[in-house]
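Shown here: the complex without one of its protein chains, the others still in place.
Moving on to chain A:
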């Protein structure tokens, strides 16, 4: 058995604060008391393990996973690819990555989405995959459309893909959003702006990756995801037993 080690503490100044008045929904949903800092125990260092039996190999292809046979969703065909790494720049292999997004007209396949954008009968809007032994993952999808949301009277979300990642420990659990290079709505979005550090925002902007695109077929965007790193056990720690 490997010697378990704690994760580096989360940099709470890099993440958005719980409360940001310009993102109105956060006002009544943000804890007011400080979080209680907890040194990692087995409960935080361990986390669920997934395998290839948990999903179908085609679950990462949003161009086909909901389309009628012989049909395809409307929109700009893209590949989203990258690696899941930890803060030590080591790949995180065999970890589950799940995504969900609006279709090309900014409409979600969700019974609570009332936006007037059109539904695409060939697009479900979700996918999942596992990173390979190098931490690499990819999806094929269409570029989502921008959509309006109720916050200020005229707020629009930049095109984005929601991403959920696990890592190896429950303390690494993360949900974030991917934005696209060059989108002028990024700088105006109150949800993006919950992140105080402009460098941190840059980390959420996928880069157009012509080298990974397929000529005459599909554009590509590269998006690496970084999860918390683990302390190495240079010196005996006192996590297990004594």
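Note that in this section contacts are C-beta pairs under 8 Å (C-beta built on N, C-alpha and C of every residue); 3 or more make two chains touch, one makes a residue touch a chain; residues count from 1.
In this section, contacts and distances are computed from a predicted model.
UniProt lists the omitted chain of the complex under the protein name "Protocatechuate 3,4-dioxygenase subunit alpha" (options: "Glycolate oxidase iron-sulfur subunit", "Sugar ABC transporter ATP-binding protein", "2-ketoisovalerate ferredoxin oxidoreductase" or "Protocatechuate 3,4-dioxygenase subunit alpha").
Interface note for the absent chain: among A:71, A:88 or A:118, the touching residue is A:88. If you put the missing chain back, the residues of chain A touching it would be 1-2, 4, 9-12, 14-18, 20, 23, 25-33, 35-50, 54-56, 59, 65-66, 85-89, 96, 98-100, 108-113, 124-126, 128, 162, 164, 168, 170-171, 173-177, 191-192, 194-195, 199-201, 203-204, 225-229, 238-242.
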